[in-house]
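Missing here is one protein chain; the remaining ones are kept as they sit in the complex.
Labels for the chains are A, B and C, by order of writing; each one numbers its residues from 1.
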Amino acid sequence: MRDNISNSYVALELPVQWGDMDAAQHVNNTVYLRWIESARIEMFQKMHEGEFDSNRIVPILAWQDCKYIFPVTYPDQVVISLDIIELLEDRVLCEGKIYSKKHKGIVAISQSLLMAYDMKELKKYPFPQTWRKTFIDFYGESILK
Amino acid sequence: MRDNISNSYVALELPVQWGDMDAAQHVNNTVYLRWIESARIEMFQKMHEGEFDSNRIVPILAWQDCKYIFPVTYPDQVVISLDIIELLEDRVLCEGKIYSKKHKGIVAISQSLLMAYDMKELKKYPFPQTWRKTFIDFYGESILK
Amino acid sequence: MRDNISNSYVALELPVQWGDMDAAQHVNNTVYLRWIESARIEMFQKMHEGEFDSNRIVPILAWQDCKYIFPVTYPDQVVISLDIIELLEDRVLCEGKIYSKKHKGIVAISQSLLMAYDMKELKKYPFPQTWRKTFIDFYGESILK
Partner (left out) sequence: MRDNISNSYVALELPVQWGDMDAAQHVNNTVYLRWIESARIEMFQKMHEGEFDSNRIVPILAWQDCKYIFPVTYPDQVVISLDIIELLEDRVLCEGKIYSKKHKGIVAISQSLLMAYDMKELKKYPFPQTWRKTFIDFYGESILK
């Protein structure tokens, strides 16, 4: 079991850009989800080195949420950790945490639900066994629900 | 009670821009939340004509989610409706629906939780009675929970 | 010869979104170029109905500039016109103008230089004669330089 940022499957550090802020003078709500997306993509890059076929069957975002805990401002550095927290038959649930180095705390938590999608047939596809295996190899069977 | 797009407190029509799409060739997940944000801002613009003091006490996004139902692509026009679905003591829950004119269907549903924030003290503020009144005047007491 | 917005090859109307503004409280400089891009894409969509092969030989942006005349703010509607102003052997120069309905004036002018690119060979490609013909048919030979 992985339970903190340093042990996460993915941990990505990104600088806050001034242009990430909106007219309310803090980082726009959509940017937090861009950061989480970057961590998800990095997770799939890692898996891709194994058996992930990016051309036809791809992971697709079915749902996500975000709890905004503290407003981020420029300048700052954020560290985004991402982990699988549940692996079901046809989907996987990820949890991402955004940590601010300036504020020394978690500023947002976002969960996302991924499914497999057939880019040729344009419809849902059974979750590949090779993806399941990659996650179970890393996390152990405790993520199976 | 309002229960469809044409009766919503806010209904905003926006064109999909080519640049809203990402390398997966459909509209990026963050853009759906930008559209929902635009509808939320329009809702507060409407209220502002009443009694909303934008300078000090402002609505702040505490949480949001988004269920992605169907991928949107350029060219298309989307219609975003937004309604209050629950009014609590210190927060309000909105539900936005994104409708694609090309696909003639709802392509995403997003809920968002707003609280009041004091921009001077940089902390949570009691939800203003004038905001509550505006919502109750429009929706009736059925939104009170 | 086309010399104003209503006679342009492309004229696109877009709403300003609140989130287009940055921490300086006016529309971010990159958003003006997103609008110009949207007009360019619409121009190529129009041509595509003719003979534009989007799969292999595509227009690519080699250079652009933007003169910022007046800061745009939410709410507003902008009208973006785009025209070819020079057609050379291997490239075409476009000029876009952004008009604010709120300020009743041109708020930015942007030129862009497009070349043809071979997406398979990943290098520059001779400017297709079919593209040249489409432009000359619309503008006349005065755009030839």
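The definition used in the following text is that contacts are C-beta pairs under 8 Å (C-beta built on N, C-alpha and C of every residue); 3 or more make two chains touch, one makes a residue touch a chain.
Not measured: the values here are computed from a predicted model.
Trainee: Which residue, A:R34, A:K67, A:H103 or A:R132, contacts the hidden chain when the whole complex is considered?
Mentor: Going through A:R34, A:K67, A:H103 or A:R132 one by one, A:R34 is the residue touching the chain not shown.
Trainee: In the whole complex, what residues of chain A lie against the chain that is missing from view?
Mentor: Interface residues of chain A facing the absent chain: 14-15, 17-19, 34, 37-38, 41, 45, 74-75.
Trainee: Tell me, which residues in chain C touch the chain that this view leaves out?
Mentor: So the residues of chain C touching the missing chain come out as 24, 28-31, 33-34, 37, 58, 60-68, 71.
Trainee: Please output the residues of chain B touching the missing chain, sorted low to high.
Mentor: 18-19, 21-23, 25, 28, 30, 74
Basically, only the chains that are shown with their structure count from here on.
Trainee: For chain A versus chain B, what separation do you get between their C-alpha means, in angstrom?
Mentor: Each chain reduced to its C-alpha mean, chain A and chain B end up 24 Å apart.
Trainee: Taking each chain's centre as its mean C-alpha position, how far apart are chain B and chain C in Å?
Mentor: From the centre of chain B to the centre of chain C is 31 Å.
Trainee: Among the residues of chain A, pick out those that touch two or more other chains and give their numbers.
Mentor: Only 28, 30 qualify.
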